[in-house]
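Every protein chain but one is kept in place in this view of the complex.
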Amino acid sequence: MPAEDLGPAEDLGPAEDLGPADEVGPAGLPLGEYALLDVDRRRRTGVPEAVFGEGKTAAQIFALLAELRAHDPAAPALATRCGPAVLDAAAGRFPGDEVRVDDVAGTVTVGPLPPARGRVLILTAGTTDLRVARECAATLAVLGAGASLLADVGVAGIGRLLARLGELRSADCVVVAAGMDGALPSVVAGLVSAPVIGLPTSVGYGVAAGGLAAAATMLASCSPGLAVVNIDNGFGAAVHAAKIIRVGARD
Amino acid sequence: MPAEDLGPAEDLGPAEDLGPADEVGPAGLPLGEYALLDVDRRRRTGVPEAVFGEGKTAAQIFALLAELRAHDPAAPALATRCGPAVLDAAAGRFPGDEVRVDDVAGTVTVGPLPPARGRVLILTAGTTDLRVARECAATLAVLGAGASLLADVGVAGIGRLLARLGELRSADCVVVAAGMDGALPSVVAGLVSAPVIGLPTSVGYGVAAGGLAAAATMLASCSPGLAVVNIDNGFGAAVHAAKIIRVGARD
Amino acid sequence: MPAEDLGPAEDLGPAEDLGPADEVGPAGLPLGEYALLDVDRRRRTGVPEAVFGEGKTAAQIFALLAELRAHDPAAPALATRCGPAVLDAAAGRFPGDEVRVDDVAGTVTVGPLPPARGRVLILTAGTTDLRVARECAATLAVLGAGASLLADVGVAGIGRLLARLGELRSADCVVVAAGMDGALPSVVAGLVSAPVIGLPTSVGYGVAAGGLAAAATMLASCSPGLAVVNIDNGFGAAVHAAKIIRVGARD
Amino acid sequence: MPAEDLGPAEDLGPAEDLGPADEVGPAGLPLGEYALLDVDRRRRTGVPEAVFGEGKTAAQIFALLAELRAHDPAAPALATRCGPAVLDAAAGRFPGDEVRVDDVAGTVTVGPLPPARGRVLILTAGTTDLRVARECAATLAVLGAGASLLADVGVAGIGRLLARLGELRSADCVVVAAGMDGALPSVVAGLVSAPVIGLPTSVGYGVAAGGLAAAATMLASCSPGLAVVNIDNGFGAAVHAAKIIRVGARD
Amino acid sequence: MPAEDLGPAEDLGPAEDLGPADEVGPAGLPLGEYALLDVDRRRRTGVPEAVFGEGKTAAQIFALLAELRAHDPAAPALATRCGPAVLDAAAGRFPGDEVRVDDVAGTVTVGPLPPARGRVLILTAGTTDLRVARECAATLAVLGAGASLLADVGVAGIGRLLARLGELRSADCVVVAAGMDGALPSVVAGLVSAPVIGLPTSVGYGVAAGGLAAAATMLASCSPGLAVVNIDNGFGAAVHAAKIIRVGARD
Amino acid sequence: MPAEDLGPAEDLGPAEDLGPADEVGPAGLPLGEYALLDVDRRRRTGVPEAVFGEGKTAAQIFALLAELRAHDPAAPALATRCGPAVLDAAAGRFPGDEVRVDDVAGTVTVGPLPPARGRVLILTAGTTDLRVARECAATLAVLGAGASLLADVGVAGIGRLLARLGELRSADCVVVAAGMDGALPSVVAGLVSAPVIGLPTSVGYGVAAGGLAAAATMLASCSPGLAVVNIDNGFGAAVHAAKIIRVGARD
Amino acid sequence: MPAEDLGPAEDLGPAEDLGPADEVGPAGLPLGEYALLDVDRRRRTGVPEAVFGEGKTAAQIFALLAELRAHDPAAPALATRCGPAVLDAAAGRFPGDEVRVDDVAGTVTVGPLPPARGRVLILTAGTTDLRVARECAATLAVLGAGASLLADVGVAGIGRLLARLGELRSADCVVVAAGMDGALPSVVAGLVSAPVIGLPTSVGYGVAAGGLAAAATMLASCSPGLAVVNIDNGFGAAVHAAKIIRVGARD
Partner (left out) sequence: MPAEDLGPAEDLGPAEDLGPADEVGPAGLPLGEYALLDVDRRRRTGVPEAVFGEGKTAAQIFALLAELRAHDPAAPALATRCGPAVLDAAAGRFPGDEVRVDDVAGTVTVGPLPPARGRVLILTAGTTDLRVARECAATLAVLGAGASLLADVGVAGIGRLLARLGELRSADCVVVAAGMDGALPSVVAGLVSAPVIGLPTSVGYGVAAGGLAAAATMLASCSPGLAVVNIDNGFGAAVHAAKIIRVGARD
């Protein structure tokens, strides 16, 4: 196996020497010193790197988005978990490029979206799961997968779900976001033939705090064919769903 | 089974299409786009939807309360876990309607209360359990169940409880709120013939932090006949208690 | 409050002195030395003591059953969690008395059952929850509550449940036994007006092993009015349900 | 939505009455009394019910397999987690029918397999993950998905994996079974464009005992597009994978 | 057993009726409505009630201290876990009474201290354990037990402890406060004949965060004779120690 | 600090060399090769070493008991957690010495007991806590502390405890063994002035399995002055109690 | 980076096809079908593969040992966690080769040991930690590192450790095996300048059961320079220690 197969292993020069001398001075590190953008990722996995905005400054997020756009102009660049300052400023930072901001999801998308293929249906059990669900939707758009969202159809009023059975059954893939008891994905997986992805959220309190109870419920589901991603990981659910859509589009 | 039996599954139109286009724009979603009020819930379960105020703005809470009032004028509307801003403003927001605010519980009730039936006794082990206990009381009032509250009768001074044995034994149902060791419900369940509901609270520190220790104590109780709700879930304890009272009122 | 109100505090003589002398000799303790039968419990709480059979020998179980029968001839005596040896031998051990053995539940009941009042419906999500569900049924019979059982209606095939909606809605109280994801009680609590008791079972593997995931799901339920008992505690669910039935029968 | 859409809700008669009478007699329940075979599941979800053999007797397993075969002759019937007694006896129990036994997986398949479509590649990190991986393979065969298995390519010797990069990249879907640190799926998901399913196993000791550490590693993966099933749930991983393959085959 | 033996069960009147009417109005509850001061506790257990300051306002804390002083003038009143506002204002709030404030411990003591008997030695593993250790010291003073404190003698430099072996061995009781690994109490319990009390603290990060690791270490100690209190519970450690000193002073 | 103060640091010769040669041959290690009996412990802490029988053969247990007897003829030697084989054979293994066997506790005591001083009262919540409670009693006898045991006074029938209040209050120290909810020690600590030791047991199932819930309840107790030992550690509770008695006997 | 650098990626032929046909027949898989021996590991990491015996039959273990011997005659082959059957039979299974069996450790070593370099000192807190400590010693011998073992020097009798301070300080590396409270490594790491490896063991009960408490104690250690391996992982501790010794031997 030639190494190139793993992507252009561009030499970044010798590792930063932090030895006994005073290079470990005041920070303000340039991009190259702390990040090795995995620019080959899209070639290998079909999914470009995205910017995880939590804990990053607006300047860092915009710099990384620009870097991604510059490196791969054919693909839109996405930043998730952005705070209000980033969301408000984003529209004006990329003149000449298309910018989409979702204030509920906390996402910024830069660059034209690819055409949408397939039908991913995103459900939420409650309204507070919407942030995560819309992060999922924004990511699917970036990856070229068609997405619809149906909110607040949790099992406490199962009729709301059953009333939409037709839509459910026409989807190629279903993502179900749920916090609290995390029960909705189990019900859905028993009703449709498409692959179902459980997306636990941190919505809840008491024994549900943090989302571990919802995640466990989904992993323990008695409905076969349900697979689960990390708590609040709308991005990851979208990537798995988009990869599924591509399997369908392969032939 | 006809679908109508599950309630009027009103068609909300096709699911929101979030596909490749730019609908995923700036937020400020109207109510209809993120919530499917389960307006049929009271018919099915006897319990109307309530507004869980945590994480919602005052505007959202008041809008949802108004929606509930409009949809079902015969029942009062309840919001729980409201912050000071909501509690302070509530009185002036529903002119012509009755408004009750409990600053300790963090609840807002809009509309005339139904007549109270039955006797639910709410106990607390300590004074800091009072917020949750009063949320329970406010919910019982909305559901038409009679409620009394006896605070600070924890097991560290068991005489305080034994001095009230008569009251305990005359209740139709007893709700016991306790944090820390969560021991009080076990003692109570061994003293009365009414159903006892354990209501663990997040009061405590160290191994008791968050209320999991109290919840485990109650579930593990050596006193049979004790059933438990989620930590700090005064609302849920009240719903279970009110349903019990209705069994008594059925015949 | 006179002490008698707590029941006849019969003096058992001075506590067993285990001091420096050799009384701590070989075991084979008579009943009186290690158990204080709470014979007054039925008067206080309406629920007589029962024998928890796990870890006890057949001889001990039969002795305790006989003791209970002798002390309170008006009430049947119940032993739960009995092994095959006890179940096989039980029929022949109480000549002249009625004996009921449930091999699936692992219960032995001695003495005539009281007349059944009310309608408790017990549901199970899967077939392996049946042991716990039938322990619940046997206990309800002892307590004079009417019980029906509907097995294997888990959410993976929600149609099985919806087909029985009429039965569900005619019950005074519903007990829902579920292991694995523990999702069924949430769905049920959203469909009926009766109080619902979640009975988590230890059925499951992986993240569901031991039943903690199912218990958390039920406590975290988004359906209000659901209360929960300990994992595999069919006995406790029955006591809570029977107490509810009595509230209904009080008037 | 007419109820029939949920499948033929065949009336099973009134729920078993366990009330005060002596029906709760000695066990030996016939099939109909404790199981509601979800015979409509294949129509709804494309996946027929299977028999989870753990905790069931050989007689029960064979009866359930026969029931499934009789109900749906067009589909093979599968039993998982069978012990040696079942595995040894299976071959002789279904005269005139095709029987496949996998002693490593603990599976029994009865009936002719459907033609295989697509390419699912199953990897294992170690040799002890093989039981679960082969349960996955046997299930895929039943569901008509093509499967290959490559064992013992864990990250401690990453070269073993990299040497098979071509095979990895030609799969439509990759299932990665790993216990201990559960690190392999993260590496794989960063190398291929197909959807990757993490299958944590209970292989390991100390902090890895029971598989929770491996499951957490996979959920927390820094490689997007990885979805996870319950610990040791080879069956569930196969169902999710087969559903993915069908998306590909739909068009 | 006459009820009086449990203390003067003063009748507080009928439980507050919160029923359907509007008593559940705006808060600002007077003391009597939410607290049943266990004023008989000192007679029963030798330990008066204290005020747990966390989550209480300065006004509430001062009111409770005054109440305790008024009810039992012979004993000093103690408030623990007080914030800076309370600590700063305390000195001026009880004119004519003795006031002691420990800014490190966060305690306020009002009233003259009883004479000190016995020798309790308090050790800390690190300097950050000092807050909890001094809460313990302040409580011991209130309870009339003599206390000394030796800080920062953790096991990372065991020589610091061994240099003080004489002091250790002359104590009647030793309290050992430790966070992080919680190892110090095990070493101490192997060196002295006095009872040793482990006082885990929440000092630490990573696996030690919150103090659970330290608490587990102490409970699991291989040194017999070590007993443990809740994390950060300097008050509780002091009460157990003071009760031990009284056993010594009994004769 | 001279090293001798830590006890006679007898040189055991160079550490066993296990290097490249074949000394690591077949086992059957003599005592000296794997155990450094801490024969000085009684001088330092007042408590002699005891034999923890779990996982040891009868031969090993008897050898260690003989070693302890030989080294310190003035003190009895104790083995805990012995299986039936050891308990049955013990009486005949120490001719000329006094042997006490407690079949319930699983303890063997060899040698004359010291005179008993003080009054330790051991309570149990249920009958299954008796094994641990009697291990505590046997250890107290070895340490020269007077002990009484009162079984089965759990909080489900609180009257059983209150009927014995006089005995409770006359004890110098109270040990309370409880599994399940672990609530009894909190009640007791609120009733007596003596130090109370919580002894959690592994009795219970579901959330109580293993005893962690009971241990957490006791640590989180709202009754001050309660200190806790490890689950099922009757030996450790006894050592702490005996040290307390000695404080009382010191003067 | 040429792929060869990762070791000879020998082609094993196409992945086993398990598709729709009946290859998934009865088991008894030959070695090649389920294991990819990482025969290049010693060249890459200096540590040859070893056989983890748990869950393997004697036949499998002996076959794997023979395979390892055949592939790399210059290095001894090691099997760990072998049961009595394997330990008893091992001596006779490799005629003409050197065989070492450690019955306590459960290890079998085949082939001549390399000369021992450096000084690794292995300590145990108790005698029951010996199995793990000797597995560590046997592994060190295979890796050519000199090892000594000093058992039973836990912190309950700290004098036993201090008496051996000279030996401790002359070691190049110290491995400290401890269960229960896991406190010993913290004390040792504060006394020596050599790297210290914490080796938690599963010895203990209650909160210490399984070794998680000991592992947490070691990770949370206040003594810097302590690194930790998995519970009971004597093999892993030895590999880390041997690698350290080689750093010393490099120059």
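So that you can tell them apart, the chains are marked A, B, C, D, E, F and G in the order they are listed, and the count of residues begins at 1 in each.
One rule holds in what follows: contacts are C-beta pairs under 8 Å (C-beta built on N, C-alpha and C of every residue); 3 or more make two chains touch, one makes a residue touch a chain.
No experiment lies behind these values; they were computed from the predicted model shown.
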item: Residue among A:Gly111, A:Gly182 or A:Gly211 touching the omitted chain; value: A:Gly211
item: Given D:Ala79, D:Val176 or D:Ala213, the one touching the chain that is not displayed; value: D:Ala213
item: Absent-chain interface as seen on subunit E, which is shown; value: 100-105, 107, 113-116, 121-122, 127-128, 130, 134, 137-138, 140-141, 144, 146-153, 156-160, 162-164, 167, 205-209
item: Positions on subunit D contacted by the hidden chain, ascending; value: 125-126, 154-158, 180-183, 186-187, 189-191, 204, 206-208, 213-214, 216-224
item: Subunit G residues that touch the omitted chain in the full complex; value: 1, 5-6, 41, 44-47, 50, 162-163, 165, 172-173, 189-195, 197, 215, 219-221, 224-231, 235-237, 239-240, 242-251
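Throughout what follows, only the chains that are shown with their structure count from here on.
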item: Matching chain pair for A-B (criterion: over half of the contact pairs shared, by residue number), options A-D, C-D or E-F; value: C-D
item: Between subunit B and subunit F, centroid-to-centroid distance (C-alpha), Å; value: 47
item: Whole-Å gap between the CA centroids of subunit F and subunit G; value: 35
item: Of all residues in subunit D, the ones touching two or more other chains; value: 1, 3, 6, 9, 41, 44, 162-163, 215, 230-231
